[in-house]
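Missing here is one protein chain; the remaining ones are kept as they sit in the complex.
We just call them A and B in the order they show up, numbering each chain from 1.
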Amino acid sequence: MTPTDTDLLIVGAGPAGMAAAVMARHCGLSVHVVDDQSEPGGQVWRAIETVAATQRAARLGAAYQVGADRAATFRSCGAIFEPQCQLWQIEPGFKAFTTRAGRAGKIGAKAIILATGAQERPAPFPGWTLPGVMTVGAAQILLKTADSVPEKPVWIAGCGPLTLLYATQLLAAGGRIAGLLDTTPRARLATALRHLPRALGRLGDLAKGLGWALALKRAGLPTVRHVCELQAEGRQRLERVCYRCDNGRSGEVAADVLLVHEGVVPNIHVPLTLGCNVSWHVDQQCFVPVLDVWGETSKQNVFVAGDGAGIGGAEVAEIRGRLAALRVASRLGMLSEDDAVAAARPEFVALARALALRPFLDALFAPRLQVFAPADETLACRCEEVTAGELRARAAEGRPGVNQLKAFTRAGMGPCQGRQCAYTMAHIIAAIQHRPVAEVGLFRMRPPLKPVTLGELASLDEQEPAR
Amino acid sequence: MNVETFDVAVIGGGLHGLSSALHLARAGRRVVVLERRWTGRHASGATAAGVRTLNRDVAEIPISLEAMEMWHRIGSIVGDDCGFHAHGQIRVAESDGNMAALRQREARVRALGYSHEEIINAVELRRLVPALSPHCVGALVARRDGAADPHRTLLAFRRACETAGVVLAEACGVDRVDRGSDHWLLACGERRVRAPVVVNAAGAWAARIALLFGDPIPLEVRASMMIVTERLAPLVDPVVSVVGRALSFKQSDQGTLVIGGGLQGTADLERESSVVDFTELAKGARAARDLFPAVRGVRIARCWTGIEAQTRDHLPVIGASSGSPGLVHAFGFSGHGFQLVPVVGAIVADLVTNGTTARAIEAFTPKRLTAQRVAA
Partner (left out) sequence: MFRKLHDPGPAALTIFVDGRPVTAEAGESVAAVLLRQPEGWCRTTPVSQSRRAPYCMMGVCFECLVEVDEQGSVQSCLTPVRDGMRIARQQGRRSLGA
């Protein structure tokens, strides 16, 4: 089978992917974009095409509605867009393997931009696998894509801007919040304020965040501060949430749905599988791909743009997308280096300005250490149901690395391929063996990146010419 | 400089190295295992763990049959049953032509005095493997064969070694070898190890190790690919292979399908890494689906390749070095070494303690690989 050939393959049609596609097309490159969702928009503008035409777009906020215009521009830029398409491997050359509607396909590309965004930081605690426990992001997606809210007043536990944003959106939609369990550690604001001078350049954003906080305060929601321990309980589904604060105060509340959020981390899966170098981001306790100013990884012609390059938000994502596209265009001879640099100059300036708030946010919402040290009975690996206690016991026997720990316990062998457990495993080994987490690392990611079926893989062979 | 002295240094912490160390320790020797990365890092960590006497080269049959006896009491050897289940290994014929080839094989093996391989017809085949596609006409079966759990096996051999007093030195690759008066001096980074006897169980790197000892042996590399699926309700008990196709198909204790068969990815010996070639692997998925139609919608959890050694004739190298003193080789299992692990350790212990073994290893002598080279 002749693979579909393109100059540039973009994985992900969120802010970064769309901006990259538009810029690349503007430079005259052929562009192929794949995304596992059915519409463009990524997470921040999820379902924007469906929702934008309805009344509920207004209560989702202006930042969300911006996506409608972006999606329209993207749709008309002349890129090939394949929705509901899962990318499951990229081989050098490049040969990208995808599946769509039960059939596997190959895309040949000269350059790749990975714009697969971020995911919520896994923050395991006892009972987190009970039906009724979900991420704040999940609830926001339900609001956007299905106009749905929790039936009963919801408990929200966590730390970070998304928590505030969703709470505001939920109240605006007529949903009910039972209370907030704020896990932001004490004195965190004081530490973050070090970065305030630089952050003042983003006064608008600061004001926005403050606005959310004030709105919630005005709503008079029960708020428990400095929560450091959580436990979800119930028989076969969530019934109660137990919490403990850093001052020893504890409580128990009835709950039908608990939403949790402890920040977001870049989707590092694809860069790791491709063998790109990664570095450890100390504040945010996560790996980020090593990138040059254009967003190129340590693998030539593989770029990362958007939150996958480091959490920055939609505006930053779009700038990074355009920068990567400009670089690819000059690399492939569609643009002189001088022209690329000239076009990039204002982007770099805008990027620096847009990133000004990051150090403040990163410090304010740095993950608390309890997130990485769940109680023994916690299912650290949700898929294979391996407890943190078992991981600790095995990590203390000899000095296994993270790949060995995976082999011995099966943690990381389930369908999520470590997306929900790899960081927890690394932290547990680091703690038991007194090693820095950055040195422990994540276990080797193995393809396929998405769970392609045997039939879909077999269909690749049927497409080969008869031998 | 601090030099650690042992009776035997085993180079390579895979299953053959661990098995050798275990048997030697139980024979009263002070043993160290020198492993460049960690135990089971390469071939032993990537094996499908088939426990098979079926369809082996006739030269391997005697030691394979002895190994099978050991597998049936593996708990008494390493203190864990290693997840070994003996539901049989089956080699399926899809056509009458394939069936004829199987009959020939059975006759040949029988003529040599072995009875472990048996021809079965379509009815018996259906009974043993109900999920198999109805187009299959018959098979060759070894009923006492089966499969084990690779990670449990590795852990069991490792723990048994530790209990027996073997020193396991990981992150300890041999970089330099010097000959002393009656011993070898091995340099592993800052560490120095002295031993009169060395066992070369270094897998795909065994030829490089052999060269350090002044014993050049030609060796190639394999990178067999594997597929593991999501967990399924019980579907198949025996391990199934197919005449004329690269397919090995089994179901693990956890319910996952483990699909191999020898399709090759690419290996980089220098970087110790290997890469899956999905265009090739698609053939394996197709074979799996052709033979087991119900699995077309089963999800793949992960795929990998391992790095293994392969010899020109696909037989292992087991025996004392012909050129260098105090050196015993145990490598080159060419993709089918897992089942031989228990007996190879016993053979190595024989060679070290007695200088000889009663087990049939003539066909595995390193000389047969070097002799032709000299002639050329």
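We take it that a contact is a pair of C-beta atoms (placed from the backbone, for glycine too) under 8 Å apart; a residue touches a chain by one contact, two chains touch by 3 or more.
Predicted model, so just to flag it, every value in this text is computed and none were measured.
J.: Touching the left-out chain: which of A:Met134, A:Leu272 or A:Leu442?
T.: Looking across A:Met134, A:Leu272 or A:Leu442, the contact with the absent chain belongs to A:Met134.
J.: Among B:Val109, B:Val276, B:Val298 or B:Ala320, single out the residue that touches the unshown chain.
T.: Of the candidates B:Val109, B:Val276, B:Val298 or B:Ala320, B:Val298 is in touch with the missing chain.
J.: Per the definition of touch given earlier, which of B:Leu232, B:Ala246, B:Val275 or B:Ala360 contacts the omitted chain?
T.: B:Leu232
J.: In the complete complex, the non-displayed chain touches which residues of subunit A?
T.: 36-38, 43, 47, 50, 56, 84, 102, 119-120, 129-135, 137-139, 141-142, 145-151, 173-174, 236-237, 256-257, 267, 382-385, 414-416, 419-420, 451, 453
J.: Could you list which residues of subunit B touch the chain missing from the display?
T.: 131, 230-233, 235, 255, 294-295, 297-299
Quick note on the criterion: only the chains that are shown with their structure count from here on.
J.: Based only on mean CA positions, could you tell me how far subunit A sits from subunit B in angstrom?
T.: Centres of subunit A and subunit B (C-alpha means) sit 41 Å apart.
J.: For a test of understanding, state which residues of subunit A touch subunit B in their complex under the given definition.
T.: 89, 91, 97, 104, 398-401, 404, 407-408, 410, 413-415, 417, 446-448, 451-455, 457-462, 464
J.: Write out the stretch or stretches of subunit B touching subunit A in their complex.
T.: Subunit B reaches subunit A through residues 38, 40, 45, 151, 154-155, 168, 170, 227-230, 254, 259, 275-279, 281-283, 285-286, 288-289, 295-304.
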